[in-house]
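Removed from the display is one protein chain of the complex; every other protein chain stays in position.
Moving on to subunit A:
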């Protein structure tokens, strides 16, 4: 398998993501600087978390308008798997690759804690390592993770099984509608989620519930 990690200035969980992909996949992903002309051949494209362009203007808004995102869009349309975590999720939404919006947390504060996630759809290339309804642990660390979509969009993504993860057991940290933590595009090859599975992949992290996501998607594309 080949993975590529896109890096924009201000992202800061790129190192965590590269470490997770390397540890689980056994191969270091290629790192793509936002000014690079193209993305090298890859089966998985990851946009990690952080504060691209300082989250100024609106989280993810500036990065989403960067030329490299046209390349991400092209690859996604061809079926390449694209994963966006946290700021990466915000960028995918701002780029129009995923529907809805991520608003400020209802607390109006940054929140870093562990939450519970329910695997809502275990029949995707990202989630097959889990079982449907399985509850996993996962940390969150964000200021703008409050997912919102209008009633029609919501009906559509819920109806099409495009909610991949939901905050479970009353641990919704940000006020997201329907407890939505991660969603897929219609073709289910693009996943965006606010929590950080890359920070819970080994004993040193106090658990490895996030590992299966990477193990699955990296195996799938092997």
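Keep this in mind: a residue touches a chain if its C-beta (ideal position, glycine included) is under 8 Å from a C-beta of that chain, and two chains touch if they have at least 3 such contacts; residues count from 1.
Going forward, contacts and distances are computed from a predicted model.
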{"item": "Among \"Phosphoribosylformylglycinamidine synthase subunit PurL\", \"ABC transporter permease subunit\", \"ATP-binding cassette domain-containing protein\" or \"Molybdopterin dehydrogenase\", UniProt-listed name of the chain not shown", "value": "\"Phosphoribosylformylglycinamidine synthase subunit PurL\""}
{"item": "Contact residue for the chain not shown (choose from A:141, A:177 or A:215)", "value": "A:141"}
{"item": "Selected residue (touches chain absent from view) among A:9, A:129 or A:161", "value": "A:9"}
{"item": "Options A:61, A:111, A:177 or A:215, residue touching the unrepresented chain", "value": "A:111"}
{"item": "Touching residues on subunit A - with respect to the absent chain", "value": "9-10, 12-13, 15-16, 19-20, 33, 35, 50-51, 53-56, 109-113, 139, 141, 143, 196, 198-199, 204-205"}
